[in-house]
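Okay, here's the structure, questions in a sec.
For this view, one protein chain was removed and the others were kept in their places.
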Amino acid sequence: MKVSIIGATGYAGAELLAILQRHPEVEIVHITSESSTGKKISELYPHLRGIFEMKLESLKDIEKIGEDSDFIFIALPHGHAMEVGKKLEDLPVRIIDLGADYRFSDTSIYEEWYKVEHTHKNAPRVYGLAELYREEIKSAKIIGNAGCFTTASILALAPLVKHHLVEVDSIIVDAKSGVSGAGRGLKLGNHFPELYDNFKAYNVAHHRHTPEIEQALTDLGGEEVVINFTPHLVPMSRGILATCYANLKEEVSAGTIEAAFQKIYGKEKFIRLLGRDAYPETKFVRGSNYCDIAWHIDERTNRVIVLSAIDNLVKGAAGQAVQNLNIAAGFEESTALDFVPIYP
Amino acid sequence: MKVSIIGATGYAGAELLAILQRHPEVEIVHITSESSTGKKISELYPHLRGIFEMKLESLKDIEKIGEDSDFIFIALPHGHAMEVGKKLEDLPVRIIDLGADYRFSDTSIYEEWYKVEHTHKNAPRVYGLAELYREEIKSAKIIGNAGCFTTASILALAPLVKHHLVEVDSIIVDAKSGVSGAGRGLKLGNHFPELYDNFKAYNVAHHRHTPEIEQALTDLGGEEVVINFTPHLVPMSRGILATCYANLKEEVSAGTIEAAFQKIYGKEKFIRLLGRDAYPETKFVRGSNYCDIAWHIDERTNRVIVLSAIDNLVKGAAGQAVQNLNIAAGFEESTALDFVPIYP
Amino acid sequence: MKVSIIGATGYAGAELLAILQRHPEVEIVHITSESSTGKKISELYPHLRGIFEMKLESLKDIEKIGEDSDFIFIALPHGHAMEVGKKLEDLPVRIIDLGADYRFSDTSIYEEWYKVEHTHKNAPRVYGLAELYREEIKSAKIIGNAGCFTTASILALAPLVKHHLVEVDSIIVDAKSGVSGAGRGLKLGNHFPELYDNFKAYNVAHHRHTPEIEQALTDLGGEEVVINFTPHLVPMSRGILATCYANLKEEVSAGTIEAAFQKIYGKEKFIRLLGRDAYPETKFVRGSNYCDIAWHIDERTNRVIVLSAIDNLVKGAAGQAVQNLNIAAGFEESTALDFVPIYP
Partner (left out) sequence: MKVSIIGATGYAGAELLAILQRHPEVEIVHITSESSTGKKISELYPHLRGIFEMKLESLKDIEKIGEDSDFIFIALPHGHAMEVGKKLEDLPVRIIDLGADYRFSDTSIYEEWYKVEHTHKNAPRVYGLAELYREEIKSAKIIGNAGCFTTASILALAPLVKHHLVEVDSIIVDAKSGVSGAGRGLKLGNHFPELYDNFKAYNVAHHRHTPEIEQALTDLGGEEVVINFTPHLVPMSRGILATCYANLKEEVSAGTIEAAFQKIYGKEKFIRLLGRDAYPETKFVRGSNYCDIAWHIDERTNRVIVLSAIDNLVKGAAGQAVQNLNIAAGFEESTALDFVPIYP
């Protein structure tokens, strides 16, 4: 299976390379970067020295790359993937996009939140959250890989919404992420001395992962979901913890909640249900494709609090992309994803 | 003014010493520790070498300490302060307790959440949150200094609850604290390699600061408040950020919210109102007695999100205790509290 | 190949488990812990949930464990491995000890630095630093796996000492380690708030890795080496950087130094020579079995400065132990060690 990576020099692209170069069924044929064309990836990421030394190309000749590849991963800033996707429309190559361009079934929502015109509206695409859209992924031409906060949030809330156990207008997701989620681009807020020993919220009420969570939960439950989503930045490199609140409907018991989680995730390899009153920690999933989930019931307020933890660069990006590849290509779903979380 | 500190070897006690030894109106006459009696405090806290070298005594002779002192600060684990308080009942000395024993007007709530019998129920006490209970503090015999999470949460929500701008049954506080809040006692969860590069929630639906927040908000708004409170541990030493959610009542405008904050805090020296759509960061208050507050309105869900940041050991403990001392003793309220936040 | 791990609940033991459970030629048959006998390892290390759930046994029946196993890894505090080793003396099982008991050819040096009597002086043992003692390891009964600081230090200095390029009485090793090297045992110095945002030296002139480095360098160069070794604690979890200083002998050129490194390590899979004037970073090897090495020449003082970086729990402990297993058992040397460093 020949694969290429368009935009290999961001953190998600580099993580993807690290995973794919160990994949026994995959050969990497092209990797691209416009800003570093001609350099070896290991010059930009010295941890890859001696492991993977391929040179970066330009994506100018994308059609040639498309012809050489069975699958193309795109890890570009939003707005750029749809340009690539359109050019590859008529080739047999299949696409897994790690950005937002192909995540929305209603492109007007994309346009509203991302402030760009969508130029590939009729693209044949599916939402790439493996555990919930596996059947659709199998035969998809274009997979819009789920975002990092959204993966943690949707997986935490899906059983409750799908089984109508909570009031959908009461959902609040208070999420916390390590700084790698903000990418490799320099800005003062992510300068080491500014962020070290610091904690803050950002993009309150305006983060672009909000409509993505809403789309999936609306789809799963069949009634429109509008949520509050608040991201925070944790002074560490990797990891997301989502703390999700919802009002329980009347007469929903702890057993019903437990059953809902078991029914959806009981056989999932990458979802570890810790059960009621347990505590996921981001460090217990770091470097792995796991999503750990636990839930708590506050009887005083009749709310359920679901906690979920992922590694934002693995299950929240590159790991999930490879999981989607495995599903789409018919490989065993966990191929090349047998990472043990690195601890401590 | 002669003061003593009972339980000087925890983080709050040490911070208190660091502040008080610079206080121009104060003389420290006794400091105690049962586990380190006879040692100099600088042996336990080498940062105090050459600055403050007093020896630790036992609190066995608490009556003598009480006679020598105008004010006594207590920084003991909960359940112990009330024993001290009872013994000092008939002396003129006044008490500022940094623990929970004197925070509750209804001691049955204390007994329910802290799982100990309250043995000093009729103690003449006031709640020590300076900005909201200043008048009561002036003449109090015993001041139950507000807790760290509670200070950040109550200050954030007080204007909204007092002016009846939000549905009080919709309040959720999602709070995040640096690790010094857990104290100096050793446990695996706070062992460096376990917590570094890690983020987690704890005590969901059961944290003891919950009823303390509810008591103050109920008192301020005149209707019973029951909230969700979820604490998290941030891998850093100091700082609390509270993210507070509430449903706005109908027809509440942004201007009304702004006015409510201005009315209560407009003249407060230690509260910095950053205004709508701003972002407090814990680092901007580190090492200082400030509480920074900002608010956001999510028009899609009609919720207000209030963010507040404090240094848990200063405004959340020792700084507020000295602020309370200044009020109670009639000193200028900011005496010895002119710390500039340490940045970066 | 059946293997057991004696003392599986320290950080090195847990890392060993994480590596071995992926090893295609290995079956783990027993794991032990005296303090947690009967518990599942995943109760102590929740990152292993769903991955490796074996129960911990006692080492009381060590003979039975020895009979069941082809190889036994020991990850006990020093002084305990030799008791185990003696009991297994007459069984065919082979031993890889991650502690210090079998690292010294002259046990009087061990006794002097470790302050315990050596009770297994005649044990047939070799020093387990794979790149330098590969031949001896192949057939060893007992392998004394090299320590973490020592691995970084010896690998950095071996080419210079072996080829007599430096004055051996001028060697100074200034080493820095993440906190996992201090183990999982609780102590105030490693309590999160005490170590965070802090840097310090410890055990100056008295660290027990000193004689181990001296033994190997003396062995390699044929003349007695006595060094200064100064360890420091870095506020992070993993990683060692060793900064090694030595006076160059007269007329030693940059080319001669380069050639010495190439000759010894040119074909080594796990040693990455970055060359002159380069900078290893601990993050570039984190989670992997690599040792990155670079060197600098200060012409003003005629000194060479060699920098080396490893992950203390992998190349400095469990990874090297598995590398030694692979050599001793005749497997391909990098089996189960194909970890890509986790970045960022």
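Read from first to last, the chains carry the letters A, B and C; within each, the first residue is number 1.
We take it that a residue touches a chain if its C-beta (ideal position, glycine included) is under 8 Å from a C-beta of that chain, and two chains touch if they have at least 3 such contacts.
Source: prediction; values computed, not measured.
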Options B:Leu48, B:Ile62 or B:Ala175, residue touching the unrepresented chain: B:Leu48
Candidates C:Lys40, C:His232 or C:Lys269 - the one touching the absent chain: C:His232
Among A:Asn190, A:Thr218, A:Thr256 or A:Asn302, the residue in touch with the chain that has been omitted: A:Asn190
Touching residue (missing chain; options C:Asn190, C:Thr282 or C:Asn324): C:Thr282
Missing-partner contacts on chain A, residue numbers: 11, 178-180, 184, 186-188, 190-193, 195-197, 235-237
Touch list for chain C against the chain that is not drawn: 169, 172, 174, 176, 178, 193-194, 196-202, 204-205, 226-228, 230, 232, 234-239, 241, 243, 245, 277, 279-283, 286, 296-301, 303, 305, 307, 309, 344
Footprint left on chain B by the chain that the document does not show: 11, 14, 18, 21-22, 45-51, 180, 196-197, 237-238, 272, 274, 281, 283-288, 290, 292, 338, 340-344
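Operating definition for what follows: only the chains that are shown with their structure count from here on.
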Same-residue or different-residue interface between chain A and chain B, half as cut-off: same
Chain closest to the middle [Cα centroid of all protein chains]: A
Centroid distance [mean C-alpha coordinates] between chain C and chain B, Å: 46
Interchain centroid distance [CA atoms averaged], chain A/chain B, Å: 39
Multi-partner residues of chain C (at least 2 other chains): 11, 180, 196-197, 237
